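For subunit A:
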Amino acid sequence: MNEIIEHIKKRFPVYEIGEGPNGVILMSVEASRLVPMLTSLKTNHGYSILVILSTVDWLEDCKFQLTYIVNNPEEKRDLGIRVFIQREDAEMESIHTLWEHAATFQREIKEMFGINFPGSPGVDDQFLLEGWDNKPPMRRDFDTKKYAEETFFPRPGRETNDPAAYMKQKLYPDE
Partner candidate 1 sequence: MSNTIFDWKKDRSMFPEPDKDGKPVVELDSQKYIKVWQGPNHPGVTGNMALELTISGDEVMEAKTHVGYLHRGFEKLFERRRYMQCFPTSIRMCVPEPDINEYNLSRGTELLSGIEVPEMAGWLRMIALEMARLQVLLRTVPGQGGTIGLGLPAQWGLYYRELILDRFEELTGGRIYHMYILPGGVRGLLPDGFKKRLEDNLVKIEAFMKEVDRVVYSNAVFKKRTKGIGVVPPEWIDQYGATGPVARAAGYKRDVRKDYPYLYYDRLDFDYNVEHESDVFARFHVRRKDVDTTIDLLRQIMAKMPEKGELRAETPNVLHWKIPRGETLVRCESSRGEYLFYMVADGSIYPRRINLRGPSYTHGVVLLEKLLVNANISDVSSIMVSLATCPPEIER
Partner candidate 2 sequence: MSLFERILFVLAGLFIVLNWGLIMTGIIRKIIARVGMRRGIKVYQPYINLVKNFSIRSQLSHGVMFYLGPVFRLSGGVGIFLFMPMIYGSEYWTNFSFTGDLILISYFMFFGMLGMALGAGEGGHPYSAIGVSRGLAQFTAIELPLTLAILSIAIQYHTISLTEIVAAQQGGIRNWTLVTNPLATAAAMLSFLGAMGHSPFNVVMAPQENPIGPPTEYHGTFLGVLQTNRAILHVVEAVLYMNLFFGGATNWGTLILKTFLIYFWSVFVGMVFPRFRVDQSIPWLLKIPLAIGILAIIIFMI
């Protein structure tokens, strides 16, 4: 395993290498070097499965984190590659040429986070939402509760107890 990391380290500027609690090696790389790196992992190192393509919104740092986790079915190893991109006009290179089902992930991310993947098939089509005209809902600055209350006629009488405060008062009054 370390051989591969050494090998990758030589060829690509990776940083923040660490092992997750489940034995997943996580590393970060510049956005521009991601596709060459994934191509190399897929063709040379047997990381032939794209397990997940996920996005984390770090609103505080004004950044999106894209996590590509690839899997080597022979060695039964996972490798997580993180990419940080700017939150404004976010755009990322598409990897649908490497794995076709990446297009589905990218279509969802485009809809949920507003990150564009130019060239990915069907990326502009509606995937989960229909007729959505607000902010992309998974962005952290979209307030789902406020939106729901304004839109969906909440039934009166639903008491909103903050569970923490309520249970503290009921169960642990001294704490």
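Regarding candidate selection, all candidates are chains of the complex that A comes from, given by their letters.
Heads up, the rule we're going with is that a contact is a pair of C-beta atoms (placed from the backbone, for glycine too) under 8 Å apart; a residue touches a chain by one contact, two chains touch by 3 or more; residues count from 1.
Quantities reported herein were computed from a predicted structural model and do not represent experimental measurements.
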Q. Touching subunit A in this complex, which is it: 1 or 2?
A. 1
Q: Note which residues of subunit A are touching candidate 1 in the complex, please.
A: 20-22, 24, 26, 48-52, 54-57, 65, 67, 69, 73, 76, 78, 80, 99-101, 103-104, 112, 126-130, 137-138, 140, 142, 144-145, 163-164, 167-168, 172, 175
